[in-house]
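Note that one protein chain is taken out, while the other chains of the complex remain in position.
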Amino acid sequence: MASSIRVRATSNGDITEVQTLIQHPMDTGLVKDAKGELIPAHYIQELKFECNGKDVFVANWGTAVSKDPYVKFSFKGAKKGDDLKISWTDNKGGSDTITAKIA
Amino acid sequence: MKARIALLLGSLGAALVAFAFASPRVVAADKVDPVTDAKAFQNFFFQKFPDVKHEDFVNGPYSMNEDMKRQWREKEEFPPYEFALDAGKEMFATPFKNGKTYADCFPNGGIGIRQTYPYFDEKEGKVVTLELALNRCREANGEAPYSYVKDEMASLTAYMAFTSRGKPMDIRIPDDPRALEAFENGKRYFYTRRGQLNFSCASCHVQSPGQRIRAEILAPALGILNAMPIYRSEWSGMGTTSRRFVTCNSQTRAVPLEPQAEEYRDVEYFLSYVANGLPISGPGARP
Amino acid sequence: MKRSLTLAMLLALSLAPAARAANEADYKAAYAAAETASKEAAGMRNQWTVTVSALAAAKKAGDGGDFDRAIAAAKEAEALAKASTFQATSEKEAWKAMEIR
Partner (left out) sequence: MTTTGSYPTRRLIIQGAATVALLGLGNLPFAAIPALAAANDKYPEEAFKLKNEADAIKALYGRTAEPSDKVKLDAPEIAENGGVVPISVTTTLDKVTSISFFVAENPNALAASYKIPDGTLPGIANRLKMAKTSNVTAIVEADGKLYSATKEVKVTVGGCGG
């Protein structure tokens, strides 16, 4: 199954812009399903980006982050071809990770 | 006194002439004339919204409101239909149990043809939509049909729409009285009021596009299906044209018809034909 | 005097049925009428969602023995169904008024 993480990392000059879209329900635990039962909270808590052996961005998310969450940021100190490791863990212990090449 | 009478007679005469002039137009309209209808339909919107670029109408509410357009642009940077698109591409390439694939069912392998759907099938004498053709292809190859409303069907149509992005809508009406009747049936459905709220599609999408209905900006009817299938934040998921018709019906408190009912296929035929020439922009992201 | 007497009797008569609790037969009759009206609306493919829910409410109340409420709901369903059939028939021509020409 394809990874749940879609990433676009493009570098121009010293700045690399990173956009990520993750396939995840991000359930708040406050919503009822068709049968009227509460859908338990199920959301990504931490999303980490590492490049050249150091964290370049760490996101701590609550239940107010949208379904199929998206985040965009930029950082310096990387160049085309470097590896960018992205990994997330959610409140149910689920996780996923991929390594993408900076274009 | 005499002047006033003359004035009265004059205006009466003018009114009569105007009426005479207009009435053949009304009479002519009863004979189904899709070409004139399409021209009138497009001109109505081009005149009502002179500063909206013609091809922009296919972006629905975002062609009507700057603040919404900005939110849309931001979403389109990494659109939420990305997953459905990838899933559709993968499904399109995965062969059926009998080894065939969707490409064998469609002209040009199914790539870049969405703009010709729906088409009028002269053998069967009815409108065939992309969704109907896809399920027919599955059944012809021994596979179970998909729901017409979301999930797999939305992913497949998303991929096929994506391969047609930018191509102008190109719907043809063959010279066949049944095709003209289907077009007319679609037009009638579009303008007919229904549900306890007594709205027709036109009440919202012709009389008040650009205005708000609670938080939403109403899309113009011109090119309203060019972006199908759409990812709606409201559904937090994908939806096909059928799903949109079904939900619109229930919002006016009309009991929806079956997803591929004749009226739905015909109104899709009508709305696609009058949007001829405007680019395909599917899959779309909507509120 | 005679006239006012007959008036009073008439009044009493009309009040009488409401006085005694609506019974199952009345409910059955009201529900049947509502059902035929709603079938007619469905036949014209112009059923309203509120008709369906009013009919369901009538049936639920009826099954529960609350015939007063069941009859009220059935009457409402019938009225809604009739309104939707009226809408369908009048729209047969009325839609042209909105058409873009």
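Per-chain numbering from 1; labels A, B and C assigned in written order.
As a working rule, a residue touches a chain if its C-beta (ideal position, glycine included) is under 8 Å from a C-beta of that chain, and two chains touch if they have at least 3 such contacts.
Quantities reported herein were computed from a predicted structural model and do not represent experimental measurements.
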Could you list, sorted by label, every displayed chain in contact with the chain left out?
A, B
Chain A positions in touch with the non-displayed chain are 15, 26, 28, 30, 45-46, 54-67, 69-77
Those residues of chain B that touch the unshown chain are 61, 67-68, 70-72, 74-75, 80, 197, 199, 204, 213-217, 233-234, 236, 250-253, 287
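What we mean here is this: only the chains that are shown with their structure count from here on.
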Pick one for the touching-chains graph, please: line, ring, star, complete, other.
line
Counting C-beta pairs in contact for A-B and for B-C, the higher total belongs to B-C
How far is the middle of chain A from the middle of chain C, if each middle is the mean of its Cα atoms, in Å?
57
With centres defined as the mean C-alpha position, give me the chain B-chain C separation in Å.
37
Residues of chain A engaged with two or more neighbouring chains:
none
Got the chain C residues that touch at least 2 other chains?
none
Interface with chain C, chain B side, in the complex: residues 25-26, 29, 37, 40-41, 44, 187-188, 191-196, 198, 200, 202-203, 206-207, 250, 253-255, 257, 263
Looking at the complex, which residues from chain A come into contact with chain B?
2, 6, 8, 19-21, 23, 67-68, 70, 72
Residues of chain C defined as touching chain B within the complex:
42, 45-50, 52, 80, 83-84, 87, 91, 94-96, 98-101
